[in-house]
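Every protein chain of the complex appears in place save one, which is left out.
Naming follows writing order (A, B and C), and every chain is counted from residue 1.
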Amino acid sequence: MSRIGVFICHCGENIGATVDCEKVAAAAAKIPGVVHSVDYKYMCSDPGQNMIKEAIREKNLTGVVVGACSPRMHEPTFRRACEEAGLNPFLCEMANIREHCSWVHEKGDPTTEKAIDLVRVIVEKVRRNKPLVPIKVPVTKTALVLGGGIAGIQAALDIANAGHKVIMVERSPSIGGHMSQLSETFPTLDCSQCILTPRMVEVARHANITLHTYSEIESIEGFIGNFKVKIRKKARSIDMKACTGCGLCSQKCPTRKIPSEFDAGLGTRPAIYVPFPQAVPNKPVIDRLNCTYYLKGKCRLCEKVCPTQAIRFDQEDEIVEADIGAVVLATGFEIKHGDFFPEYGFGKFKDVIDGMQFERLASASGPTLGEIRRPSDGKKPETVVFIACAGSRDPAKGIEYCSKICCMYTAKHAMLYRHKVHGGNAYIFYMDIRAGGKMYEEFVRRAIEEDGVKYVRGRVSRVYEREGKLIVQGADTLLGAQPVEIEADMVVLATAAVANDGAEELAQKMHVSYDAHKFFAEAHPKLKPVETNTAGIFLAGACQAPKDIPESVAQASGAASKVGALFSQDELTREPVIAVVNRSAPPLYSTCVGCFLCQAACPYQAIEREEIRTRDGKLIKTVAKVNPGLCQGCGTCVAVCRTKAIDLQGFSNEQVFAEVMALLDRSEPDAGI
Amino acid sequence: MEIERRLLKKEALAGLVEKINAAGRKVHAPVCEGARVEFAPIDSIAEADLGYVQTTQSAKNLLFPRVERILSFKRRGGAMETADPDLSALPETVVLGMHPCDAAAIGSLGAIFTWDTQDAFFKARLEKLTVVGLSCAAGDEYCFCASVGLGPGSTEGSDILLTRLASGDFLAEIVTAKGKALVELAPELFLPAPAGADKDSALARIEKSFTREEAGERAKARFDDDALWDGQALRCLGCGACAYVCPTCACFDIQDEGTTSRGVRLRCWDSCGFPAFTIHTSGHNPREEQGARWRQRLMHKFSYMPERQDVFGCVGCGRCSRACPVDMNIKEHLIDLLEAKS
Amino acid sequence: MDELRKKARALLEAGEVRVVIGYGGGTGDRARAIFVREPERADELIFDGRCRQNLAIYLTRREVKELGKPAIVATLPALKTVLQLAGEFQIAEGGLVVLAPGADGSLIEFKTFADIEKYLAGAASPIDPAEQAEMDRVRAMSPDERWKYWLGQISRCIKCYACRQACPMCYCPRCTVECNQPQWIPVPSHELGNLEWNVMRAMHLAGRCVDCGDCSRACPVGIPLYLLNRVLIGDIESNFHQRAGMKAEVDYALSTFHPDDRENFIR
Partner (left out) sequence: MPEFEPRIVAFVCNWCTYAGADLTGTSRIKYSPNVEVIRFPCTGRIDFMLLLKAFAEGADGIIISGCHPNDCHYTSGNFHARRRWILFRGLLDFMGIDVERVQFSWVSAAEGAKWADVVNTTVEAVRKLGPYENFRKIDRAGAV
């Protein structure tokens, strides 16, 4: 017979003012199996907790129900108190008579009656609670960092410097990410490559970091502390050990007119190429889609010129497997191309370019060696119009959110232009200037005041060509929406920052949630900004939302510290709220019939096959088995299982069934039928 | 009591039903429900279908309902209080047009319910039940009453047995005091029987394939012949259709329903054919295979009941075979049993 | 029929199978399942319009499994059942021989599940017009009429579980109705118990039922269970474009989903 203690909290006036707590306690006392029922001003206070502990000891309680606030608030508090008094903490449950009752209903009998119902339900649940033991799982102290941009680099270095192993996977041939493409960075205008390159080199040389470039995640299985990852190393067609990175192959390659990804299409590269001079690793890759040999079956010029015979035309993708304990997702973002604003002429007029292309024009390593020359004829543009919010904050045509980085980089672009083209005119069409950040506002002011950038508040309605000029038509809303028309030589669109292509697929592979824009979702918008809803997987940088460099780096270090905290223990303790497949006496062994329809329903691949055999090894039955490390306790399998062979600890069939039966049973235990 | 013979004109049946109803008794009779005929309460004879061969379900529901409340309970002052249902409120009932096999089955059921413990529920219902039987003018390939010691005109179990004569009128045999009491409700309808009323020629011809003694002995002798039982039961699905339509199957289960504060205790039908019928708490099932369950069904009817209760457990109504989804034909299996060599 | 008997005899003689699960003559003009274990008994096999029971039910029954590798005489629904059972890991490729006699006396022997899949992809599954009429009639009713209709139907249920026992997909050795902690389904056959049982049966077959109709045929009191099955089959097909028994791998409507599944009923 159960011996349940019920503790009703007044929460000061919070519950007491609306619910007749004494009456609730008195009603609970009448429920069969309740041997102790009291109310008290503050159950969560030390004296309140002591009341629980004393009652557990004195009345030998087998279960505790605290009628108070939300279990999401104080369940850990009361469970700990029970544990301290020697009661298994999972024999304690809370009835939420504050958030779900006293705070949302008027004072009166119906509210008190509801509180009694809620307590009765939880009493019936607790009567069927079973003592549970937390699950302990070992931790593999190796982190996987996905993405080799600045966020990934920062996270990898922080984790590696803390003494843990890191595997970094980057899908392009070199690490460095978008930051390596930038010319100068706001608000200090220091050279992007100058500050980034040393970090890239450090990643390559770090004893704790294994780098896989030109690689992608094939699959990931497992759970926090115990993931198994398969990495597809795409065929580079190069023997990385033999190659010295001399560059002869690239020089001799006859296919040279391939638009360079690194130069945002403004420059070209050969079919065998190193993406940029400072690339890490600084070894080439053959672009098989464009290489003459792969297309036509002959050429092999690079093979002939290679002094170390490092070319491997027959190389195949290689799958590398690794055990890891945590993942940092740092897969970055992409610039949306201008095609969704046809009236701005991106793609139609050569001199309408996007922000990343301008970065390349302004970069000393870029196609113009840092001189601002327009793509169409190489002339220095005398007038450049920059259009901010080209797609951002535009639910009708683009995306509704603010891409966050454009205000600053547009100011930087205009400034760089003015520095490089003396006497040039720089106009910026903007909606608002968002310059929140250390030294950001000052930076924008500098552009306006010192560098004479002309800011026009208003939107551009169209860009068209007239006699070799790009005519930008817009409105100046500060001048009463007066039409403005500017004859420009070049137009730069600050297009929206969007999620990387493949982000959705990756999120599904990793079992992390993502938002409507395919940016990965943090576990809590305020309190868990680097965690995901999948334990052991963390976020860094612009894969979560558009971010500038300082923010990406800060979040990366945050993620790294979370990984460090995880790796500081040898074993993880997890709540035992997991599904379990029942076992029974032979000849049944389990009510599981082995149909495995639950397998597909499990979001965590936690359901495995278990063979039940006789002592001499004869197969009797194959049944499902839940991997306690993988199971997160959602219970979807439980609802799918026809024979009720799977049950969820903490929310068992018996418990939820009893709750439903008790909820509506308002017959006073002592009243007549 | 000596059987009295009377004549009930075919038109008089309607009046009899009216008189019974007027006396506050309920009348149940075979009623056509689409493809099936079932016993159901009637208000007038027009609703009844007396030309039927066999109803799908037997009328045992009238004595042994498929769900019966046997007590209610509630918590008061920390203790449980129980209350028995009021059996005196049960209505007086007349079942009209039941074939002799079903009438005889009442005795078999009664042998179980009053064998040791006197079952108050069964007895209360039986006391209030009057059986007006109807001899069979036709049978079908499933009928085998003659092989179990009964026949299409057997009076066993009937309080009154009607036999439809060639004229369409009914010969009424008043078998018991209960039957006599029923006649008293409408004595004017029961005319003197003509001396030459030939009951036998009005009866169906039911083949006698074996005797019940033979069947019982052979079943017992073949008890250990697993191959025989397993072979017969191979296509058996293990459902309860046979037991639930059977007029003599009496297995039941007791279930409590309700909450921690109040509820009821119910008795409901069960079947020895169900795989879980004999499962032990340990997980062991002494009748693990369908063959063992099938053997149990036959043995109980043809050997155990005659030995222990001195009644036969099968009345040859053939319902189990008609209802069986996989054509398990009990008569055929019994004949097999007799023919099987030891 | 000759083809079938010849094949059955050959299979048994060669020891390729230990038993042929087929149809033989039964009481009156009924056909019934027979289990032919000796080659000389192969001539007892028949196949005609009376042979409707879905013999795939016997593939999962322990007493039949103990006989050894079977050959099964399969009607169209039985072929689907074979695939569905394979998808649910109850039978394995190579573990049985599937023989599908045609009405014209021809015989197809399926070597692989893939062959059955191919065959079924091109086979039509006609619906009995009387049954369709009943479906249309019930669908046309008002909700209150439907409730009365079904209450009338299920109040006749005697909980003999013939529907379950006759169903080839109800192969669970311990059905949920036999689970008493908690007692999900009331054991007594009062209306509530009958309602809950019938709803549960239908839901547990949702996405798995191959519409062989054996449950309805088995029901001694004639409850039109096929209606419940078909409502779910129809909803699954129209909403999720899935059909049970068409593939030998799991494609279960209730353990798969599409992010764009209908939700016009959700606030």
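As a working rule, a residue touches a chain if its C-beta (ideal position, glycine included) is under 8 Å from a C-beta of that chain, and two chains touch if they have at least 3 such contacts.
None of these values were measured; they are calculated from a predicted model.
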Which displayed chains the hidden chain touches across the whole complex = A, B, C
Hidden partner chain, touching residue among A:V6, A:V121 or A:M408 | A:V121
Hidden partner chain, touching residue among A:T62, A:N627 or A:N653 = A:N653
Name, in rising order, the residues on subunit A that touch the hidden chain in the full complex.
-> 70-73, 96, 98-101, 103-106, 110-111, 113-114, 117-118, 121, 511-516, 521, 533-534, 577, 601, 603-604, 632-636, 638-640, 648, 650-651, 653, 656-657, 659-661, 663-665
Footprint left on subunit C by the chain that the document does not show | 138-139, 141, 143-151, 155, 184-186, 188, 190-193, 195-196, 199-200, 202-203, 206-207, 227-228, 231-232, 235-236, 239-240, 253-259, 261-263, 265-267
Against the hidden chain, subunit B presents residues 67-69, 72, 85, 257-258, 262-264, 266
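Going forward, only the chains that are shown with their structure count from here on.
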Busiest interface, counted in C-beta pairs = B-C
Report the chain whose mean Cα position is at the greatest distance from that of subunit A.
-> B
Of all the chains, which has the CA centre nearest the overall CA centre?
-> C
Per the C-alpha centroid definition, the whole-Å distance linking subunit B and subunit C comes out as 32
For subunit A paired with subunit B, centre-to-centre distance based on mean C-alpha positions, whole Å = 71
Which positions in subunit C touch two or more other chains at once?
-> 173-174
Give the residues of subunit A that touch two or more other chains, as numbers and ranges in rising order.
-> 588
Given the complex with subunit B, which residues does subunit C contribute to the contact?
-> 26-28, 30-35, 53, 57-58, 61-64, 158-162, 164-166, 173-174, 178, 183, 186-190, 193, 214, 217-218, 220-222
Spell out the part of subunit B that touches subunit C in their complex, as residue ranges.
-> 34-36, 56-57, 66-67, 141-142, 230, 233-235, 237-241, 243-245, 253, 255, 257, 266, 268-269, 271, 274-276, 289-291, 321, 323, 325-327, 329, 332
Give every residue of subunit A touching subunit C within the complex, in rising order.
-> 588, 591, 593-601, 622, 640, 642-644, 653-654, 657-658
